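A short worksheet on the structure shown next.
The other protein chains are all here in position, but one chain of the complex has been omitted.
After this line comes chain A, so read on.
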Amino acid sequence: MDEDKRIVVDNLTSRYPGTTQPQLRGINAEVQAGQVVGIIGNSHSGKSTLCRVLAGVISKIVSAEVEGQWRLFGRRVDDWPAYNAMTGVVLQNPAGQLSGLSDTVADEIAFDLINQGLAENLIQKRIEKVAAQMGLSAQLHLHPESLSGGQIQRLAIATAIATHPTVLILDDPTSEMDPLGRRQFFHWLAGVKDTTVLIVTSEIDDLCEIADSVWVMHDGQLVSKGTPGDVFNHLATDWQIPAPTITQLAQKMNWRMADGQYPVNAAELKEVRYAHN
């Protein structure tokens, strides 16, 4: 398939200076345009490092030994301005992503758009649009530091999506959100079009509702990848990853789908229930 329409990770290995073991070991993967990929795994499994590599933080901003190759829709990180322009990134600490020079939430969102040199009328439209998408319309005139942790996280996402990136890389973007905020976020994510999303999250139930594909990281290796159904029906015990609540329920009730797998999301559960009734 045309490389310009895929994200390709080819035998990627990465090691931070001063460490003996690599944080990423021989990662191979592909993502088709427009897909939502969920990246899961326990602490220190390499999820954030993978995000950092794909975002270009490693090795363009932070030094690390990197072997192998990766390309976002045919573009390499060496072409930094173009590579950077096509990615929207939310890192683990949302408060650290704020510019520190904005008096209002609106100015903070505008920061990325001004950096891209967009016209002022377009900037205003984008601000209103992403603020509405992230539920921040009422907070546009507030100082960013007055926001709660969850709201700052939504602001960080808003700044990342304001530039209409081709690839959205989200590292645990809902860690500080309340249940309602989290649900709204995943609902929004389900409706995202024309953007390829790579999301690290521990919200497995929500992830199974929206993800096209799930990658399981363990000890720096990509140990499993596939549809949520394939991945969660074949979890290895040493990965120590829990199955989605729906799958656990179905396992207890022995509700299997036609292909023999347990359901992983609400739609599949309904399908199984109808079949059993």
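Basically, a contact is a pair of C-beta atoms (placed from the backbone, for glycine too) under 8 Å apart; a residue touches a chain by one contact, two chains touch by 3 or more; residues count from 1.
Quick note on the criterion: contacts and distances are computed from a predicted model.
Student: Which protein name, taken from UniProt, belongs to the chain you can't see among "NADH-quinone oxidoreductase subunit H", "Thiazole synthase", "Energy-coupling factor transporter transmembrane protein" or "Fe-S-cluster-containing dehydrogenase component"?
Tutor: So the chain that does not appear here would be "Energy-coupling factor transporter transmembrane protein", according to UniProt.
Student: Using the touch definition up top, pick the residue from A:Val53, A:Ala110, A:Leu168 or A:Val200 that touches the left-out chain.
Tutor: Of these options, the touching residue for the absent chain is A:Ala110.
Student: Where the complex has a chain not shown, which of A:Gln23, A:Thr49 or A:Ser102 is the residue touching it?
Tutor: From the options A:Gln23, A:Thr49 or A:Ser102, the contact with the absent chain belongs to A:Ser102.
Student: Kindly state which of the options A:Val66, A:Ala85 or A:Leu235 is in contact with the chain not pictured.
Tutor: Only one of A:Val66, A:Ala85 or A:Leu235 touches the chain omitted from view, namely A:Ala85.
Student: Have a look at A:Val8, A:Val66 or A:Leu140 and name the one touching the chain we're not showing.
Tutor: A:Leu140
Student: Name every residue on chain A in touch with the hidden partner chain.
Tutor: Missing-chain contacts on chain A: residues 55-57, 60-62, 81, 84-85, 87, 89, 91, 93, 96-104, 106-107, 110-112, 114-121, 123-124, 127-128, 140-141, 159, 163.
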